[in-house]
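All protein chains of the complex are present and in place, except for one that has been dropped.
The letters A, B and C name the chains in turn, as written, and every chain counts its residues from 1.
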Amino acid sequence: MNQREIELSGHIIDSLILPKTLDIIMDKGGDFKILEFDIGKKKSDVSRAKIIVSADSPSLLNQILDELSEIGASISEIKEVKIVASPKDKVAPDNFYSTTNHVTHVLYKGVWLLVDEIEMDCMIVVDEKNNKASCKAIGKIKKGELIVVGREGIRVTPPERPRGKQGVFEFMNSDVSSEKPLMNIIKNIASEIKEIKSNGGKIAIVGGPAIVHTGSADLLARMIKEGFIDIIFAGNALATHDIENALYGTSLGVCIKTGEVVSRGHTHHMRAINTINNAGSIEKAVEIGILKKGIMYECVKNNVPYILAGSIRDDGPLPDVITDVIEAQEAMRVYAQEVDMVIMIATMLHSIATGNILPSRVKSICVDINPATVTKLSDRGSAQVVSVVTDIGAFLPTLYSELEK
Amino acid sequence: MNQREIELSGHIIDSLILPKTLDIIMDKGGDFKILEFDIGKKKSDVSRAKIIVSADSPSLLNQILDELSEIGASISEIKEVKIVASPKDKVAPDNFYSTTNHVTHVLYKGVWLLVDEIEMDCMIVVDEKNNKASCKAIGKIKKGELIVVGREGIRVTPPERPRGKQGVFEFMNSDVSSEKPLMNIIKNIASEIKEIKSNGGKIAIVGGPAIVHTGSADLLARMIKEGFIDIIFAGNALATHDIENALYGTSLGVCIKTGEVVSRGHTHHMRAINTINNAGSIEKAVEIGILKKGIMYECVKNNVPYILAGSIRDDGPLPDVITDVIEAQEAMRVYAQEVDMVIMIATMLHSIATGNILPSRVKSICVDINPATVTKLSDRGSAQVVSVVTDIGAFLPTLYSELEK
Amino acid sequence: MNQREIELSGHIIDSLILPKTLDIIMDKGGDFKILEFDIGKKKSDVSRAKIIVSADSPSLLNQILDELSEIGASISEIKEVKIVASPKDKVAPDNFYSTTNHVTHVLYKGVWLLVDEIEMDCMIVVDEKNNKASCKAIGKIKKGELIVVGREGIRVTPPERPRGKQGVFEFMNSDVSSEKPLMNIIKNIASEIKEIKSNGGKIAIVGGPAIVHTGSADLLARMIKEGFIDIIFAGNALATHDIENALYGTSLGVCIKTGEVVSRGHTHHMRAINTINNAGSIEKAVEIGILKKGIMYECVKNNVPYILAGSIRDDGPLPDVITDVIEAQEAMRVYAQEVDMVIMIATMLHSIATGNILPSRVKSICVDINPATVTKLSDRGSAQVVSVVTDIGAFLPTLYSELEK
Partner (left out) sequence: MNQREIELSGHIIDSLILPKTLDIIMDKGGDFKILEFDIGKKKSDVSRAKIIVSADSPSLLNQILDELSEIGASISEIKEVKIVASPKDKVAPDNFYSTTNHVTHVLYKGVWLLVDEIEMDCMIVVDEKNNKASCKAIGKIKKGELIVVGREGIRVTPPERPRGKQGVFEFMNSDVSSEKPLMNIIKNIASEIKEIKSNGGKIAIVGGPAIVHTGSADLLARMIKEGFIDIIFAGNALATHDIENALYGTSLGVCIKTGEVVSRGHTHHMRAINTINNAGSIEKAVEIGILKKGIMYECVKNNVPYILAGSIRDDGPLPDVITDVIEAQEAMRVYAQEVDMVIMIATMLHSIATGNILPSRVKSICVDINPATVTKLSDRGSAQVVSVVTDIGAFLPTLYSELEK
């Protein structure tokens, strides 16, 4: 009797939950019988279905239920979530539940607790005293913490596919082609940004040094000054080349104004780092008047926080760089739960890093000239990210001029 | 005694002719002795060198001399060019000389004749009566025509590397990186265009349908209207989608203004072709007032010729398309010798086709989001082409606004 | 009363027909009421649904019905197909129906006629005398032929998503990532090829010159010799470089064995063309013993037909090349309806050309190092093509060794 009843409810047809459910069952080699199916007669109505899933073996049934639980199906005969104490720091019990980046609840002591600070590839820790559940990265698990295991009592709610034309996220599909009317896409992103800001929302930029190389640092600086950006996630390279540009007018030794390679220009980024090292930090360099413009300058002047995460390829790095990557992740996590929109520009490394810790509800755009960057983001679980395959040197000027309209 | 004396003259050091000469000799396994070397003492001076090249076998020596002749070295003891009659239509004698795209002379009856209409991968035909030499594609060779064979009596003059900053072609190197300050590169291209036009020069556009898909058809149309463009080389796809855009506001069924997929939009290009088929030609469609805007419209209105070359992937095609590719090549050749600048936009097929028939003296720019397009152009002999790796949807708007300044 | 009843039947849930139907209705701004819904209780059962679609205006309703008809929904109150005579050669009546590449029927005189030789972007011509319907490209339409217009009486049947693991086409999704276990993908393709051949099926290769450049011509030649390939679609470049390789051991002047650039090697392809021109054709060159190996040689020896379609970038071309692209398309069409599998290798041009004329039922694989090639194929309607992003220089050796196992 390897069978179990599951329930689906919501816009289960047009959000593809029903078809995906049947897909999974059949692809895995299981079988199903639809017991009840109450389809909404109109588009505002909710549909409900009860389905018996069966399989040849208990383990196959479990596999199928595992998959189904991730797309939002819930097991009818609801059991409480199962928790087991961690045997050691940084170690979860066997069979731990690994999170998605979707809204998640666990049924604990008869109540569906919302899991706080959800992000993918983490564990769910239940706080017995306070009746709370939260998401924790494996590296932060402490011995004795109560970790959710198995699949019972967990409810995942993927974002519903929005209807109608509410913004860039609806009209763009996930295609990674560059053969799209770019100007209009950017117009939509600009109006999305304005709407979020007018509602008091927060916007993060995740940026790579190509922003500076392609001559767009000035425009990002202006966007910061004008209040469009609330937080920057980047690395040593963006900050260093931005400061190189502010001090010498070059990036990687290439003059931003003329595009020419400047004599000894390839040493400029080291001189920029030396200058900031001497001042003590980016902030102090702004204070004492050495750093007078650019992205980092505007961040300091406008109290826009920046997390500069270290990477193995860093020269220097600048004193503001968090060289321990786990510390840097923690610093990013604080903001990742707060933001409403993330614009990832020309950095596969930091985009994937940000995608890793971002709830799926956050609107995310990835802009890169290389279609592979977007493909990789989505292979690694950040399926909600909308892609714009274009040249950074063109994207920011156009976006800025749309924002100014 | 497998040796031969060669002569180099000109800016042989800074144009890399001397180093390349020694390179070739040594790479091929030959040997050399420098007999005379008269180096220019100042940068305006010309240098001269006489070098004895030797090799183990006559065939190796010939190989080396073959290579040297293409980079501009000339064999000291000058012999007349050797000519042999073609045995058959479309067939050259064995050992025919295959041309480069550089300025070429042949020594015939004691006179260095300039080879007319030079292009790469062709034969040199000598007209005995009129003491003329010209370049001919293999398909045009007629039985009995006198074809240059071997390597004697041929002088190739590659373009000298220009000094100082005279335009985009000097400051851009052949790097295919997208990490360049784009705005400035486009500024330079714009000023180059203006200079050529102010000197009465001619500019060709080689364009792919992505110009329309990315929403830039209107800008190219304006450039034509304002007299910046003298000839268009394209295919059925550019013209069809331009007309689709003019008639329906879509390209490949995607609305250019909003970026949305339009209902049944994917049939629009077929309806556009049907409309032009019904009118009889693009020109007639303009005359009778059906086609009222766009790239093709402005070409007709402003007497800018267009060569639409057929391709195996064509739908339709439009009645104006030359479906025989060899006829289409001939039509392009007429203009290829006249133009001063070629801007190749988002079409590997037509860019390579144009590169094939273009003398190396013509300034050429290839704009594509895919670095491989430029690499291929250069692999196929069009080494003089300068590349801009960027998004077409951004390139044309920026170029146009620079041209308007 | 802008409403209409439609019917869906088949595996409408797991083949996504029902969800897509509701999607289209809602995305277009229409409304729906589900009248009947008879869901199959088990996976082998067929489901049926009757839905009333409504919209604010007749034109919106028509738009929605247009879209629905393409995914397989049929209008309940079935009317006969509407036909209008073509007013002129190469011109279809207004509102002509433009085909998809899926199996299509039209209801004519009370009978559902299968549309012969279906391919995308064509017209349906009804032959009154013989009660037949067939697909015709616009360029072949003759004045007076009866062309299907509007949307009534047309039934499109997209391929059903197969269940279970029956071959490479089922386990590969349409992702264009290169981060896949390549060896296994190729193993699956090899077994698919073997199965098709053991069932007497036909396999086409669509190939670009990179097959030769990367050193794989010999392997493709062996596949032809051993009977795996039934037809080749290619261009002048593949044939020329294959013959260059057979005659000189080089491709584009690069020695295939050592990878070194050969002295004067860049003239070899012109010498190869000259040799074939002299012989008269590839076949004659094989006959008289000049051409002794390679892809084209094996085609001649093993009576594998080849269609060499001309392109604007051709040198020469070889006498066997069909320089008129429309003639070349016609030559390809003959085979496109017969083949069971198409393997497209390293040629965007010929792959799109083949995709254009291929019924969606033909199993198609596109192998290219550039993910954009696959994206473009699918943007242009060939959604059924499965992609393998890999290096050609590796694909064919591995495929061949799997075929030999």
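Heads up, the rule we're going with is that contacts are C-beta pairs under 8 Å (C-beta built on N, C-alpha and C of every residue); 3 or more make two chains touch, one makes a residue touch a chain.
Note that the structure is a prediction, hence the values are computed from the model and not measured.
Asker: Among A:Ile256, A:Ile273, A:Ile295 or A:Val374, single out the residue that touches the unshown chain.
Answerer: A:Ile273
Asker: Using the definition of touch stated at the top, determine which of C:Asn188, C:Asn236, C:Asn274 or C:Ser311 touches the missing chain.
Answerer: Of all options in C:Asn188, C:Asn236, C:Asn274 or C:Ser311, contact with the hidden chain holds for C:Asn188.
Asker: Using the document's contact rule, name the residues of chain A that touch the chain not shown here.
Answerer: 28, 63-64, 66-67, 87-88, 90-92, 96, 98, 121, 137-139, 235, 252, 263-264, 266-267, 269-271, 273-274, 277-278, 309-317, 319, 323-329, 332, 348-350, 352-353, 356, 370, 372, 379-381
Asker: Against the chain that's been left off, what residues of chain C make contact? List them.
Answerer: 165, 171-172, 178-185, 188, 210, 213-215, 251-252, 254-260, 369, 389-395, 397-398
Asker: Provide the residue numbers of chain B that touch the chain removed from this figure.
Answerer: 13-14, 16, 18-19, 22-23, 25-27, 29, 31-34, 37, 39, 41-43, 163-164, 175-179, 371-372, 375-376, 379
Methods note: only the chains that are shown with their structure count from here on.
Asker: Connecting every touching chain pair, does the picture come out as line, ring, star, complete or other?
Answerer: complete
Asker: Same residues or different residues where chain A meets chain C? The copies count as same if more than half of the interface numbers are shared.
Answerer: Same-residue interface.
Asker: Since chain A and chain B are copies of the same chain sequence, what is the angle of the rotation superposing the Cα atoms of one on the other, rounded to the nearest 5°?
Answerer: About 180 degrees of rotation relates the two copies.
Asker: If I average the Cα coordinates per chain and compare with the overall Cα mean, which chain comes out closest?
Answerer: Given all protein C-alpha atoms shown, the central chain works out to be C.
Asker: Report, in whole Å, the distance between the mean C-alpha point of chain B and the mean C-alpha point of chain C.
Answerer: From the centre of chain B to the centre of chain C is 33 Å.
Asker: Between chain A and chain B, what is the separation of their C-alpha centroids in Å?
Answerer: So the centroids are 46 Å from each other.
Asker: Counting in whole Å, what is the centre-to-centre distance of chain A and chain C, each centre being its mean C-alpha position?
Answerer: A distance of 38 Å separates the two centres.
Asker: Which residues of chain C are in contact with two or more other chains?
Answerer: 372, 379
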